[in-house]
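Only one protein chain is missing from this complex, and each of the others stays in its spot.
Moving on to chain A:
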Amino acid sequence: MVDPANTSLGRMLLDEISPVVMVLRTPLVEEACLKNGLTFIQMLRPFCVFNNIDVPVRTASDQPYRLQKFGLRLFYESDIRQPNLEVAKERLKQVITQAAEKDVSELCSDLPQINNAVSRAENEVLPSWFQFFNKELVHTVSFSDHEAFDHPVACLVVVSSKDDQPINRFVDLFNTNKLPSLLTSGAMDPKILKHYLLVHDNQDGPLEKATKILTEMRSTFGSDCQLLCINSSQDGVVEHQDYPWVLYKSDDLPSQPRRCFLNVDDFNEIKDLMQDLSTKHVIPYMEQKIRVLNQQVSATRKGFRNQIKNLWWRKGKEDVVDSPSGPTYTFNSNESQIRVLGDYAFMLRDYELALSNYRLISTDYKLDKAWKRYAGVQEMMGLAYFMSDQSRKEAEYCMENAFNTYLKVAPSSQQNATRCGLWWIEMLKARYQYKEAATVYFRVCTEEPLHSAVMLEQASYCYLLSKPPMLHKYGFHLVLSGDRYKKCDQIKHAIRTYRSAMSVYKGTTWSHIKDHVHFHIGQWYALLGLYDLAANHVLEVLACSHQSKTMQELFLRDFLQIVQKTGKTFEVSKLQLPEINISSLRVIFEDHRTYASSAAASVKEKIWVSLEEEMIPNLSTARTNWLELQSKLIPKKYKESNVCVAGEAVKVDIEFKNPLQIPLLLSSVSLICELSENSDEMQSDANSLLSGLQNDGESTKLNHRDVNFENSLLSVSDVGFSLRGGETTVVQLTVTPRVEGILQIVGVKWKLSGFVVGFHKFETNPVKMIRKRVQKAKHPHSDNLKFVVVKSVPKLEGVIHPLPKRAYVGDLRNLVLELRNKSEFAVKNLKMKISHPRFLNIGKRESLNAEFPACLEKTNSDHSGVPANPTDASHSMFLFPEDTIIQGETPLLWPLWFRAAVPGNISLCITIYYEMGDISSTMRYRTLRMHYNLQVLPSLDVSFQISPCPSRLQEFLVRMDVVNKTSSESFQVHQLSSVGHQWEISLLQPVDAIFPSQSLMAHQALSCFFMLKNHGKPSTSEDEISSHFRLQGTDVRLGTQGSSEPLFDIASSPLADFHHCERLHQEILHKGDTSTVDFILISRPLKNDNNPVGSDPPHLFSHHACHCSTASTSSISWLVDGPRTIYHDFSAPFCEINLSMTLFNSSDVVASVHINTLDSSTSDNLNDATPVQPATSSDNQEGWHDLSLVTDIKVTSDVLKVRTSKSTPVESVSPFIWSGSSSTRVQLEPMSRTEIPLQVSVFSPGTYDLSNYVLHWNLLLSNDQGNRDSRSSGKCQGYPYYLTVLQSD
């Protein structure tokens, strides 16, 4: 533990609580001293403090002790009074303002680091003016009447030797009524020790006169007279090595030491004088007074009897005085005497004695409710405890008690409370209880903002100094202090505190704290005119999405104001308003791949690559040429970077997001680009090197090149838009390089509200390095943002019009593809490929001007219309004719046929490949990619069911089900065509019976029947092929009976082509069926619809149903033919009837057929395990068969047995028998027919069902066909064939 006297509090107390000497002087004394630029007191002051006075002192006890440190406080009589509060405040303010002036330069420096602050020692952290400020605060309460230590102990009466009648002057000085009120009001004993001093100025004359006066004085006043000679230096200025007044300079001395006439002799004389005064007069006087008072006090107060008396007496006095300051005590009252005794003892370092007296008096004051005096005594007790290094707890308790008591009698004692608090704090600090000290500082705060600002700042430093440092509290108190500094316009101090606080709050995630600190410090910097700093701070709080709308507005408005005041364009890297979503960055550029629309660019590259696979020249062959060229033009190191073409825009999609609730106005949003020309390779290297260096240095700065120069090289788009609160917008920015070279997209810049330029640099380099090593970059933006700009080459622009956005299924339209080439160089070798050939078909050039749909109509001539495309156009690419060259202004128009094949959302991709006419260009070919999105809605749903006609061979019944699935459209069914010349379709009923209303309304369903005939020759494989060339078929008009509208030629180009596509597509579904038929239903929208005629181009709907199977499940069909009714005379033994069975093999392999005729006796044959399937029932024949049970439960053999047993005649003896061979076996060639004779013998008249025969058929498959079809054999029950035999008469 440090000696309490050596702590800062100890030193402070030595300064503050030491005997006061009142100085009375004549004006001439002052005049003599002022020659040195010092007042009399100032001159003496350095010699008033004695660090090693070594005087023996004996107070109340008998044991003397030696006093080491001692000091005297000198005051003019005019200063011994309570200071004026207002003046004091003014002084304090001045002190603070002065302190602020010193720190201006610091305000602009970098922010302090918290680690530095922690590691620094206390003295370095605390501003020096704190101590001075505290001292001034303490002085505001000096010379209070309740504290005896401020009462003058002695009086120094000083007269100059130049004065007239010096003796009289001495008397006059003390007798004037200018004496301080303390002496006159009776608060203290007016009889004090007097000491007479004669000052002689050696410059004024010889010493003799002075010594004469001195002897005169001695005779008049006794021995307490002394002579002081000053200004002994004759020739003026004396330079002193250790100017003793330097220490006091800061107080109130003029800053420059003036001429000094004091020499070493004078110093020594003054020193001797003061020592003499202390040791020989003041201290003995105090000793004596202590002894006298102590005796009095012991007599009146010590001892049991006196205490009882005192207590009783006080009780009685209780109701006498109750003024706010408590009762008044004169100097000769007991209480005052005890207090004086205590204070004197304290000043003479006899703390035991002081304490005992303070204790004694404190109870008295408490009982008297003299709270201010009580508090004062408590305060002194605390200090005494501290100085005697006794119980800490007691000391703190006393200080707290004093503090609280002072506050209780507030506001008059506020200053006392402050002083008490400051001492208390020093006490705590001396014991390293910084945390507690800080709380006391906090309590010392008063209403007055300036005062509390300083206190709070000191509190914050206490938190910083406590172990471990409490940084959060440090920051908080700094902020509190800063706010109060601001309140009293001490902006520099406010900034200083906030700057310190910033070290705590830097990078904090406590959003409101961060906003508050940055915003206020920014505002204050702005008040000081440091707009750059201000803007930097306010910038931090701009993206405050958590704040309320008004706060956001306030922040933004202030920021803009500050920026405006800076008077220059303010550039901010990574300005938070608006936010840029870097991951959303998309770069669209066109090298050999060009895009017709932005939608095309957003389609996955994979799709395009697969589409273009066959079109673009083989890599190995293409590369040799292409690379060779490129390596000449492009430096090697850029080989891996992207290629773009001069004069063509590189587009960048950037997503901007407004994080605030208030709208933002953005203007001049553009890309920052660098383009270095590579006129020759060396220079380009140098250029790129240069730009590389620039990039390192100025990642947070914008470099401004010559704008004109830039403009000649490249042009960037300039976009302005406004973002509503919380809105996110994707903006497309473009840059168009004008010359060849290396283009680097560096970043994006924008103007916020017209004058704040924000920019954001894309930092791709680290990402790029990593990605490159792993694989090709996945996202466009992580590609290098560096482009090699090559010489401008022709570029095709294409558009298809009018491609509908929405269409109904089956919609058939005629479109035009328009290709333009703006450049003067020609392109040639065009090829085109379509991702969905079912939807788009390439027409003939001749049909460009043909009128639709008239061009599809059947004319009289057999080969009308455009013949179908001979090539297999469905999947391969389309080659434009060799001589197609697009150049200059003339566009190439080419007809396309569109047909909405299936419902759904369709993404149509079309890619067109073309080669440059100019061989010397860097690129030999390019591709144009077009993309359209299309919504196809369901319209008519057409399904066909075909079942063989049971009564005729090669004839079929066709049921067509049509459902209109649209919600509003009506259709008119126009025509139904069957495809293939072997098929012939015809109506079963007149059209009017089918279509009474002649149209299909929305949701309407319709079924109708047709007869389909397979006539003539069996088709061969050659025919199949030929049918591609020319679709032949028969048409059925389904329109109104009398309509003369021509039928459409299904063999004409688009219909046939689309039909072919449909066939190919639907083939997958109907695999393996050999005998199939295709139908095309053509309808058109009802003319008198809601939408006016003419707004819609005329269009047709064609519905293709392909591969409708005509075959039943078995590939063998037969027909039993013969007489139905026979007259026979049964007198003859029996009647023989000849029948013939025609067998037809519809499969493409040889079939072996085996017919078993059954008589009833052999009916058990039917009961074998394989169920016999009636020929009439086929799998895909729902709703179109006889209603026998078999279709539903054909697998159940039980039921079958019932049926077969039923089918056998009821009589036990069969009324007829099959005559002839009971079993016949024939071989049938593919697609051939044969006839087998059958014979039946009938024994009696009646009607007979000749169905009791069974056909076994077996396809003789070769090996490779073996697994193609599951049904290679089968067994069929015979058809019912009714034969009526009548008795002929």
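Throughout what follows, contacts are C-beta pairs under 8 Å (C-beta built on N, C-alpha and C of every residue); 3 or more make two chains touch, one makes a residue touch a chain; residues count from 1.
FYI, contacts and distances are computed from a predicted model.
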| item | value |
| --- | --- |
| Omitted chain, identified by the protein name its UniProt record gives, among "Ribosomal RNA-processing protein 42", "RRP46", "Exoribonuclease phosphorolytic domain-containing protein" or "Trafficking protein particle complex subunit" | "Trafficking protein particle complex subunit" |
| Among A:339, A:473, A:751 or A:813, residue touching the chain not depicted | A:473 |
| Identified contact with the non-displayed chain, of A:516, A:657, A:738 or A:1154 | A:516 |
| Touch with the omitted chain, as defined above, among A:391, A:548 or A:610 | A:548 |
| For chain A, residues in touch with the removed chain | 463, 470-473, 475-477, 479, 508-513, 515-516, 548, 550-551 |
